[in-house]
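Note that one protein chain of the assembly has been removed; the remaining protein chains are unaltered in position.
== chain A ==
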Amino acid sequence: MPDMPHSPSRTLGPVGLYRRMAGASIVAQLRYPGTFIIQAIGNFVTTLLSFFGIWSLFHRFGSIAGWDIGTVAVLYGLVNVAFAVAETLGRGFEVFGGEYVRTGSFDRLLLRPRSTLLLLLGHELRLRPIGRFLQGLFVLVAGLWLAPHVQWSALLVLPWAVAGGAAMFLGVLIGQAALCFITVEGLEVVNVLTYGGVEAGQYPLTMFGRWLRRFITFVLPLAAVCYYPALFCLRHPDPLGLPIWIGALSPSAGFAFLGVMVFAWQRAVAGYVSSGS
């Protein structure tokens, strides 16, 4: 039957295949349940400790530059939940340099009749960030409870903000992976955007200088996925003067950022195939 069509189009689509690969990676991770539980707890505790730093500041001073602990907790929760989702989905991109480029396994990936993005997303559905996720969620709920003017109907914007934030951080991870084709070394710089982004997202935009403010608004749309949606939920007017409804729309910037990074990825793969380096 050499002439039989081997087209995979009639079979499992991208979503179905992703589910299969993700399922297999969960099986693999749970093969050593003790390790997983310890790692998840460790992840929960370390992220919680970083919040205690912020909490003790506010406990001492009450409010800082007009921002109360509730608002800051909401920002903190949003950015951490979003980042945890991105870490869960984007593990294949995070380890791309070390596990695929340096070892030459990327060639192996190219030998599979599927999109490289899909195969790398399917590398692992990582369970460990559940610690950061739960802790972020916990702080987020506490913040809403402490904040003075929550508009409960506006909370619908929160899942949308988390989605936008996760898309943005996933975009960072994909961009980082694309850079691996040029340099496997020296990618630590990109951690400024991931871990640095998480740190910066925890504080209100007005606490930063103009240069950094512009960077996390227009280059990495961190403000669009955390700060403005938080203001929207908390009915907190923007000290920088933008209308409050902006927070309901701005999370889409996270998806736009992801789109740009996906485009960069496709270009980088095409470059790899033609240069072979």
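Definition applied: contacts are C-beta pairs under 8 Å (C-beta built on N, C-alpha and C of every residue); 3 or more make two chains touch, one makes a residue touch a chain; residues count from 1.
Here is the rule we go by: contacts and distances are computed from a predicted model.
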Absent chain [UniProt protein name; select from "histidine kinase", "Sulfur-oxidizing protein SoxB", "ABC transporter ATP-binding protein" or "Xanthine dehydrogenase family protein subunit M"]: "ABC transporter ATP-binding protein"
Residue, one of A:Leu110, A:Val141 or A:Leu240, that touches the chain absent here: A:Leu110
In chain A, positions touching the absent partner: 1-2, 4, 6-12, 16-17, 20-21, 24, 27-29, 31, 103-105, 107-108, 110-115, 119, 273-277
